[in-house]
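Beneath this line is the structure, given in structure tokens, with notes to follow.
The other protein chains are all here in position, but one chain of the complex has been omitted.
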Amino acid sequence: MNTAERYSRPIPLLAIVLVALAVHGPLLLMQLPAGSFDTNFHIFFASHYAHHWFNPWNEKWFAGFSQTTYPPLTHQWIAIFSNVVGLKMAYMLVQLIAMLLLPVGVYRFAKIWVGERAASYAAVGSVFLGALAFLAYQAGQLATIASVALYLNALPYFYEWMTEAQGRSLVKGVAVGLAAAAAHHVTLIFGVVLFAGPVLWLAWLDAREERVAASERGVIARAAIFGVIVALGVGAVLLPYWISIVQHPIHQMPIPHDSRANFLLNSITAINYFVIPYGVLILALPFILMRGCANRRLRPLLLGFWVTFIFGLGGTTPLPRWLLGRAYEILTFERFTFWATLMAMPIVGLLAMELLDRFRDKAAVGLALAAVSTLGLALAWLTVNPYRPARTPDVKPVIAFLNRDGHDSYRYITLGFGSELAKVSTYTDAGSVDGDYNSARLLPEMTSYGSAQLTNSKFYGSAGMASLRAMLEHANRYGLKYVFVHDSYYEPLLTFAGWRKIETFDNGETTAWSKDDVPPAHKIESDAVPPRWEGLLWGTLPIGVSILAIFLEFLLPGKRRLPVLMEVPACAEEHYAV
Amino acid sequence: MRRLLLLCAGAVLLAGASAGQELRVPPSVSAGEDATISTAGSGQATFYVVGPGVASKSSVNLGEEIQLHGQDLRNAGHYMAIVCSSTCQSASFYVIAAKPTNLSFLVHPSRVPVGQENAVSGVALPFDTFHNLVLSPAEVNFTMNAANAALFSRSVHMQQGIGWFRTSSGKTAGTVRVVASVADLSARRAVQQVASDPCNLRMQGQRTAKGITVQTEPVRDCSGNPVSDGTIVSFGAVTANGRSTVDAPIKHGVARAQIEGSGAAVVSVASGVVIGNELHIGAQQ
Partner (left out) sequence: MNRALLIILIAATALLMAVAFFMPAGPGATVGVASGSALPGFSPKANTPEQAMANVLLDVKRRNWDRAFVGVSKTSGVDERAFIEDWTGSSGSLRTFSNLEGFESRPLHATNDEAQMRVRLHWSTPVGPEEEARDFRLMREGDTWKVVWPHTETASVPAQVIPVDYLRWDLVSGGAEDEWGARNVDAPHVRILSMNAVQAGDGSVVMGEVVNEDTIPAFVNVNATVVDGSGNAIDEESSFDKIAHILLPKQVSPYRVDFPQISLQRVKNVRMDVKATLVPASADPVIGVMDQRLEPDAQGKNVLRGNLFNESGQTVNIPHVVASFYDNNGKVVWVADGYVERALLPQSSEPFAVEVPRALVGKVQNFHVVVNQYSLGRS
């Protein structure tokens, strides 16, 4: 096989999955995400399902909260796998599955827009995305990655159903889509507009320009049918979530997040939320714009990408604030950057194809270097970014303290523990008034101030310290007797507020503080406790749809080709001009 | 256990209904000692014994003596023995506490200012080796000794196993040993007699390069005991710049403070409700 032949064939999907396994498998085996912001949070949720599958009410955070406030699919799979490999490795396993599903999804999604060869390049590129590494290894956003991977796999069925009206596409599309929703609600809500919108537009365009057999009206009708079924399905699968969000809408004060900053005014946020996630893709932005504009069929994708890209810039533009209103202050925007990179991949696949056609081996080397350096930069950033914790506390003595001598009959908080709070909570029987999931908070001491976790109070300035102060003032009310401090910043407040240091751990790195007159914790009454039927629903439907989707993939094998085959030429405008 | 108690209760009812059968129990037994219960008649029967924290069941032969082991009779109180064959028969006996082996002695308070009326009280309770309160009449002697003097001694007749005393604190600060003794048993506690409020609080002062240094004379209470170290003495100075205050703890019997300023000052001293002398110190030359 000569060089021209070698580069003119698509890369087999199995090879792409093996590349993903080779790249991310070792990193996950090394438990690289263990130090990320959200990993311990996911493991904490999973730990609860492992012990109380049908009872989503968790007493360990916020003096009691409902886990129906977060879609459970990834946590439930971790809980299942944890019986075999333990919680941490189960997390890594589920993360690996999501990361293997992602290039498959990108490949199938890209094939809607471009030919098989470009799609295969897009899929390979998605393995090396800086945004993927950022989300997996720095942010620990397992659910976002899993959900979008499933969502990208559902979209080709959506397109097939609209353009070919095949029942199996409808069934599989709905099942995979519901599984995506069961993994992450935000991805589904925004995915409808940002991902499914362009696909619908494309199907309509293909019908109008007779590249597919369907009529324009048929496309719209079938899209509506698909949408209604998915909406009903999501309503049912996540019913306890919708009930909880209706009963307790998020009215808390906005919490600052650096992804909402103006990147032009802060170089660190620009690096963290733009340079690292995009990496060398930044150089491809002009091509993405030009090719997306030049090709009529790629325009829906380009516009979807552009909107997502702008959203990913957070406060650098006012568009997200204008369009999202109050939701702007609740959402974080690094996920939009991730989605934008995924939406760009089909066009990037075209770029790779053209470069390979023109420069052959040189292009291959260049593209490989670009991919590896993008991933490498994101991994290197893990150790040099200013957001990483300066030092991580050893939580074992804290857990041991809480689990002995009846200390778990009181509540506790940690200060300066960062995401390690969730690790303490996972392995102790004691409850905390703090927690690492902002949307589930109902205690007024936390929702009335613009700050997130009490353990990170100082990073939220006066609002954070006011929230901590309010909680400490009400220590007796909540049975809050113990405070574990891993940052001497908090010691003056504790001293002046009447807390006393009672123990030191880890050579004085961590200290335990106590207040003498605190009575034992009692159950805090809440109207957010889900009834039993919600627990049953929560324990069956989300995991059920994911198992159904797996079965359907095997039981109803799909066709091996998509209706539109196109290797888009550089100047395709005239070709498709009306 | 609950089932056994119900059974016993039922058996007692039946026992009440059955008359003419014989079950002889000892009138009283000392806790922890073996006891014998004799029965009349013949054949197999079931024997129950129910007492404070004890309920047991065994098979016995009527007409033979039933041996009760001391370890089943460790708790003082009322016991009931029941024998059931075709009918049931019961008898009750009392287990009294054994000889006292331990004296619990509570003294309050652990710290008391000198010269306080009826400020110290103590309660003694004798217990046997099985932690039963010994109710039998006995005399308890309370004594209170300072380092080299007997302060108080009283013999008290215990009632229902309790003997107590109340007395005033002494005149001298220091540790006081309080002893309660019953027969050959005794228990010892310590009460810290501390100085009372300062009496005749006086200070001296002098101007220094930095301001004014004031120091109390040794601070004592009205009985001449040095007031406890750490007790706060408040110095106040009124100057042209305003008022200055220093809350200084007594160390080695005296409190001292430094007051900044170069102008004339009127310095006062107080500790708790006691006010001391006043000093008029002129401005720095």
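Letters A and B mark the chains in the order given here, with residues in each chain numbered from 1 onward.
The criterion applied here is as follows: contacts are C-beta pairs under 8 Å (C-beta built on N, C-alpha and C of every residue); 3 or more make two chains touch, one makes a residue touch a chain.
Quantities reported herein were computed from a predicted structural model and do not represent experimental measurements.
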item	value
Partner chains on view for the chain not depicted	A, B
Touch with the omitted chain, as defined above, among A:Trp242, A:Tyr427 or A:Phe459	A:Phe459
Touching residue (missing chain; options A:Ala165, A:Ile310 or A:Ala364)	A:Ile310
Contact residue for the chain not shown (choose from B:Leu62, B:Ala76 or B:Ile259)	B:Ile259
Selected from B:Ala40, B:Ala183, B:Ile232 or B:Ala283 as touching the chain missing from the view	B:Ile232
Option touching the unshown chain, where A:Ala165, A:Ile250, A:Ile271 or A:Leu379 are the choices	A:Ile271
Those residues of subunit A which, in the complete complex, touch the missing chain	254-258, 260-272, 289-290, 293-294, 299, 302, 306, 310, 313, 315-319, 321, 329, 386-387, 450, 458-462, 464-466, 469, 472-473, 475-477, 488-498, 500-501, 515-517, 573
For subunit B, residues in touch with the removed chain	104-111, 113, 187, 189, 194-195, 228-233, 239, 241-249, 251-252, 257-261, 271-272
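We adopt the following convention: only the chains that are shown with their structure count from here on.
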item	value
Chain centre separation (subunit A, subunit B; CA means) in Å	63
